[in-house]
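For reference, the structure discussed in these notes is given below.
With one protein chain removed, the remaining protein chains of the complex are shown where they sit.
Going in written order, the chains are labelled A and B, and every chain counts its residues from 1.
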Amino acid sequence: MIDQIFGVWNYWIVFILMMIGLYIVISKKSLLKKIVGLAIFQTSVFLLYITFGKIAGGTAPILTDNVNEIYSNPLPHVLILTAIVVGVATTALGLALTVRINKAYGTINEDEISASDLVEYHEKYLEDKK
Amino acid sequence: MMPFIIKNLPILIVITPLMFSLIVAVLNNNRLAWTLSTFASFLTMIFTILLCFEVSYKSNISYYLGNWPPPLGIEYVIDRISIIPIMIVSVIGLIATLFAHNFFTLEIDEKLVSKTYSLWLLTIAGLIGLITTADAFNLFVFLEISSLSAVALVALGSKVDRKALVAGYNYLILGAVGATFYVIGVGLLYGVTGTLNMGDLAQKIPALGLNKSVIVAFTFMMLGIMVKAAVFPLHIWLPNAYAYAPSPVSVLLAATATKVSIYIIVRISYTIFGSSYEIYSFESLRYILLYLAILAMFAGTIMAIFEKDVKKLLAHSSVAQIGYIVLGISLATSPGIASSFIHLINHALIKAGLFMSIVAMGYYTLKRIDVKTIAGLGRQLPITFFSFVICALSLAGLPLTVGFISKLYLIKAAYMSEGIWLPFLILVSSALSLIYIWKLIEGLWYNEKSLKIEKIKELPEIYLPLLVITFLNVYFGIDAGLIIDNSFIASDALMSGIK
Partner (left out) sequence: MTNEFYIYLSILTPLIAFFTTPLLSSNPNLRDSLGPIGGIITFYSSLNIASLYLDGEVLSLTFFQISETLSISFKITGLGVIFGLVASGLWILASIYTIGYMRGNKEKNQTRFFTFYSIAIFAAICIAYSGNLLTLFIFYEVLTFSTYPLVAHKQNEEAKKAGRLYMGILVGTSIVFLLPAIIIVWVLTGSLDFSTNGVLKGNISNEYVPFLLALFAFGIGKAALMPFHKWLPAAMVAPTPVSALLHAVAVVKAGVFSMLVVITYVFGIDFLTETNGAVWLIWISSITLLLSSCIAITKNDLKARLAYSTISQLSYIVLGGAIATNIAVQGASIHIVMHAVGKITLFFAAGAIYVATHLSKISDLNGIGKSMPLTFVAFFIGSLSIIGVPPMGGSWSKFYLMLGSVEKDYLLVIYILAISTLLNVYYLLEIPAKAFFQPKRTNIQVTKHPLIVYPTFFAAMLTIVLFIYIEPLKDITNLISGNQ
């Protein structure tokens, strides 16, 4: 039982981070916090990949004379390097959009944005009626 | 020169728009940017056509990126299956690029237009890359390239309506969550098989027997892509994104983006996991897709009936049409998948035509294209209206249009595997779709015009793309052999992988 929890503790951390991230994306009203949540969510996946690649006691995969040396799998690390770049791009685009939304609406709260859209819709409706 | 091109065709169709997008980004001249983009998409289409001929007698082209053989290196595969969506993206890409110029200069800040074209080409490159790659992780990269640039394009609609920003933001967040889900699935698969190549995965998965990681991986990957493909009920980002995007972006995304994601669903469920179809008894799983598809058909259609904003209405109808396509996939028979491919192609033609003609009418109303503002425009813009009517009837599946052909084969496939109740549901939903189509046609034709703009005349610049799409809608509705044969070849190839 203890082994099941602590023996695979890195998976538990991945799991907890993933849930925290998703929770923030779903529940928070602030557009900025959603992006933070998304970043945490993505980071948890990065950790998952690196956990796969790591072999306990293995060294870095550098070519040496010792053929029998145990080394960690380099491919997941490389993949995650790509994924980090993608994650940065996503965060950057999200932040840029948030800045623009703040300019257009004067707020980055989801509820206030939809309220403001509703007001706009209603005004147009009244205009149409005239 | 020519052998070199032929040899490198699989990468050329991705690299060409990618390179041109870099060049276009630094230009200051908008017209030049448009010309170059058109040239780039034209080149891409030429390469695609060459590739078509290659594939038709080789049937399978495998290309190793940087000459690294798989499973270590990245492999690009072009076969009789993937050539169909590539063709859709490159042809619609060219037509939409031709169409785009008037609208981009009108709807986007002048300074940003050339950058917009850069994003535009990037989207096309990402979509084509998504189809060609046979590497599960590389697919994720292209997924993000295409959707990040698509988000930026959607958000550019903010000059016309600030809601575009929020629509783009939601698209971004949902898309990123979906893509991350996909990566989780790929990671789990890599953990148990040690490979990322799709063909390799297909070979190694059955050897694992009943394995929980594989089931979880399948679920994550499918869910992730279903968000991108806007399969009901994961479609909520779609209507707003299509409705508030700049007009040409709506055309491009509606016709291609979701189609490519659906193609990936097919790839995942039939190429990667098809070989272990029996082991995991996906037979029961396919019913989930089937019922979701039926719900999508009705939910999309009913939402469209009550919608007033025309672009949003068309987007809702896209949700329903995606339902038809997914329904064909979920039948898991060769005719079923073939009918999905037929509708994949045909719906791209239909939606491109509909969005083009509607936004062309919206050119004068700019901000809102709703049922009221476009009332009576049909009589002022007869050619645009004509194209709209043809494409709309095609959407409803009336004979002599492509929509009829896809409906014919979809219903046949549904009847053969599920009996009479499924065709009946399909037909009821398509009869319901007549209601919103008729609402639009009637509004355009009858109602007195409500616009106070004096000079309304057609835009001759868009005749070529619009009439080409309309012609294709009719031509492939009559002489449909090409589409049908190729779809059946593709579906037979896919089904041969299932054991």
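FYI, a contact is a pair of C-beta atoms (placed from the backbone, for glycine too) under 8 Å apart; a residue touches a chain by one contact, two chains touch by 3 or more.
Predicted model, so just to flag it, every value in this text is computed and none were measured.
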Response to the item:
Within the entire complex, the undisplayed chain is in contact with B
Item to complete: Specify the residue from the set B:286, B:372 or B:412 that touches the hidden chain.
Response: B:412
Practice prompt. Write down which of B:27, B:55, B:434 or B:490 is the residue touching the left-out chain.
Written response: B:434
Worksheet entry | Footprint left on subunit B by the chain that the document does not show | 393, 396-400, 404-405, 407-408, 411-412, 415-416, 420, 423-424, 427-428, 430-431, 434, 438, 442, 446, 478-481, 484-485
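Just so it is clear, only the chains that are shown with their structure count from here on.
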Item to complete: Let me have the rounded angstrom distance from the C-alpha centre of subunit A over to the C-alpha centre of subunit B, please.
Response: 26
Worksheet entry | Interfacial residue positions of subunit A with respect to subunit B in the complex | 22, 25, 31, 34-35, 38, 41-42, 45, 48-49, 52, 75-76, 79, 82-83, 86, 89-90, 93-94, 97-98, 100-101, 104-105, 113, 117, 124, 128
Discussion item. Per the contact definition, I'd like the list of subunit B residues that touch subunit A in the complex.
Written reply: 137, 140-141, 144, 148, 151-152, 155, 158, 162-163, 165-166, 168-169, 172-173, 176-177, 179-180, 183-184, 187, 190-191, 196, 368, 372
